[in-house]
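Removed from the display is one protein chain of the complex; every other protein chain stays in position.
Per-chain residue numbering starts at 1, and chain names A and B are given in the order in which the chains are listed.
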Amino acid sequence: MAATILAVDDSASMRQMVSFTLKHAGYEVIQAADGVEALEYARNNSVSLVLTDVNMPRMDGITLVRELRLLAGYKFTPMLVLTTEAAPEKKMQGKQAGATGWLVKPFNPEKLLATIAKVL
Amino acid sequence: MSIDQEMEEILQLFFEESFEGLDTMESGLLTLDGGANRETINTIFRAAHSIKGGAGTFGFMEISGFTHSVETLLDEMRNGSRGVTPDALQVLLQAVDVIREMVQSAQAKRPIVMVGAAALSSELLRILAQKGAPANSAPAGAVPNAEAAAGAPAALGDPPASGLPKSDKPDGAVGTAVDGTPPVGTLEGWRIVFEPDSSLFKTCNDPMRIFDELANLGPLEVEVNTAKLPHFGELDPTQCFLSWTLLLRCAAEHARVAEVFDWVDANSKIVYEPIYGAAVPAGVPSRPIAELAPAGGPRPMTAAEVPAAQASAPKSGGESGSLRVATEKVDALINLVGELVITQSMLGRFAEKYEPQDIESLRRSLAQLTRNTRELQESVLQIRMLPIGFSFNRFPRLVHDLSRKLGKKVDLKLSGENTELDKTVLEKISDPLVHLVRNALDHGLESPEARLAAGKSDTGTLELNAFHEGGSIVIEVKDDGAGLNKERILAKARERGLVDADAQLSDDNIYNLIFVAGFSTADTISDVSGRGVGMDVVRRNINDLGGHVQILSAPGRGSTIRIRLPLTLAILEGQMLRVGKEIYVASLVSIIETVQSKREDLSCVAGRTELFKHRSDFLPIIRLYDLFGIEPDSRDITDGLLVVLEAEGRRVAMLVDELLAQQQVVIKSLETNFKQVPGLAGATIHGDGTVALILDVPGLVRTFLERQSMQVGRAA
Partner (left out) sequence: MTDHELTVNGPTAQKSADEGGSRQYLSFFLGGQEYATDILRVQEIKGWDTVTRVPYSPNYILGVINLRGAIVPVVDPRVRFALEKAPFDSATVVIVVRVAGARGERIVGLVVDAVSDVYSFSDEDIRPPPDAVGSVDQMFVLGLAKLEDKLLIVLDIERLIISSVLGDSKAA
């Protein structure tokens, strides 16, 4: 069975871009527009990896990671936060919240796939 | 779908999102004018952040680079380290304009030109620098654009402080051994001691993964250190008690090796020891810092800058070939088509087997058919309807900028934003509305001092109203300014020879003079309005849409421009007329009334122009049969009917033989298979299947009056 990735970003074009790249590499992708949607999905489903943006309305990415780590099924799920150069402190905040690592925006498809391949 | 098509769709989505984000930023910034609001600033910041991120991902480096400083400024505002000042807001608003243009260029697959952007970025940087912002909020992440041709400002001014791209780790990281002392030979490898924190596994970081990655760089030997392992019984498998010594044979530089430990180095102890081979006087492998040096600030632009007060490229004003339709509208349509199909099969039965007593049934089915088709027609037209708010939404920004520029205080009130009208009508009325609003601000509303002197409040009110009335949409541009100055207008008109020195004109006629080409009573021509090229185009555009514009004004109290437009361009409320054997349709919007004339009302001027005395006006008479070469019932005006038409601010009387029914008529173009015919706006299909021609009343009136004045000129 193909690995499933939960992609969380409030920008539809970014989600589509990520989804498009991952699907073409053989992953299954679930999209969520913000932390609340993602958490909802996670409560009832499991995924192989979570990829989340940081700046989102309703619930940001760091909070999402923290919440996900509290779920039984997500203790050992790799989670990556998408950060930007302008906010290096987000990387640390992500880690403290329990993120496995990060990916810096803007990233190209190759980098995305390579990074995911490292953890999956 | 092919990969390219998918990518193209995703790109389009990005463009749409960006435009929406820019709109959000703009309206947010405008509300901040009234007072800082944490939530609003956050929203604006997120929008900028999204655009920047997306632009970078999709390869639009100029956009992401430029947006970066905007984002930085907004970030400072949202974390409180910078206050929200009117100046900063103005610069941000201008930045939104620039980003919008850049996205438009990207969408149109044009090169992204940096007109105005360079100057604006230096302005942004100046503001950022002013507060003595700490180094790490300087735009460090800007991507230097190597393409000289694009004219993009290479790295936005400041040298990168911290937060350098991956290739160089700040020299304070745990365990770096690079201290600048010259090596004793060539680098051959690294000995790395890796002692992760016990919580390593909690973040799903697997040492195996790290080692695999290291192994990609070169041969790797791994030695584990189990000294810290507790007794098996006390072992918590979710904690890490191991550490390792790694021997990596590869000549990669420190940063490259350290990169592999990126995700874990914050809570691990890592010691890197370079291993050197035979001595070679090569010197320290230098880091590529030179690449990161800025190219010295924004390049001076020779192209003219976009004037601050002008609203930049229209948002929703441009014409587009697609429609966004609410699903409910489409569902309603599907239902109606379903009903039509049922009615059709009902009728179909009669074709098979018909008995005389079925006639009642047949009649009922046909009535049903009529209902179905009418409902279907209304529903389909609804699909093309958009709320006028799409056009109104550019005005808060426009009024804000313009009032600042003119030094006037204006309160803009919009009402009826949800009033719907046809998409094409909406698109074509937008520019005329902009012109009218500019006019109202420039000439209608007085300066705060003048207003106070006149006993009014210093802030003027500008209202944009829209509502449905009859089968039309009415749009009003209303100001409480000084109103139109009749004497001034009349004087100017006389001066230009547009009006005879002793002509008596009604108020309406005087006001309508401002629609004449080249007319302007403005003392000074600002670059906003006053050149007098606008109003005639405004009226022509409105007339071309089958609409009407009217001016109401009260000196000292203000003016109202009232525009009436048909709800749709495809359908006309028409009056059928007969001239001889021919039937024509005239738009009801242009018809004032129809009268039967009496001999004493008719007169003739200069032996050529026939006039009809209508109330207090003398209207020129158009003999339509003459213009069109038709054989009429009678050539005697008193035998026929005179249809009083209004177009282009003038009234005329058109002679016809008979008035027939009024009905809704579907407008079909003559140009598809034939060509444009002067005097005709199109054709329609009559109930009996024959073609009836639709009159172009404004065109007819225009041509007729031109010809008249030419003839008069010749006779003189």
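Basically, contacts are C-beta pairs under 8 Å (C-beta built on N, C-alpha and C of every residue); 3 or more make two chains touch, one makes a residue touch a chain.
Every value quoted in this text rests on a predicted model; they were computed, and no experiment measured them.
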Partners of the unshown chain among those that are drawn: B
Residue among B:272, B:612 or B:628 that touches the chain left out of view: B:628
Options B:235, B:323 or B:685, residue touching the unrepresented chain: B:685
Residues of subunit B (touch criterion as defined above) contacting the omitted chain: 582, 627-630, 668-670, 672-675, 677-680, 683, 685, 689-693
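One rule holds for everything that comes next: only the chains that are shown with their structure count from here on.
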Distance between the centres, which are taken as Cα means, of subunit B and subunit A, whole angstrom: 33
Residues on subunit A engaged by subunit B in the complex (per definition of touch): 10-14, 16-17, 20, 24, 53, 55-57, 69, 75-79, 82, 84-86, 88, 92, 95, 98-102, 104-108, 118-119
Partner subunit A, residues of subunit B touching it in the complex: 3, 6-7, 9-11, 13-14, 17, 43, 45-46, 49-50, 52-58, 64, 68, 71-72, 75, 136-137, 140-141, 162-163, 165-166, 201-206, 209, 212-213, 238, 262-263, 266-267
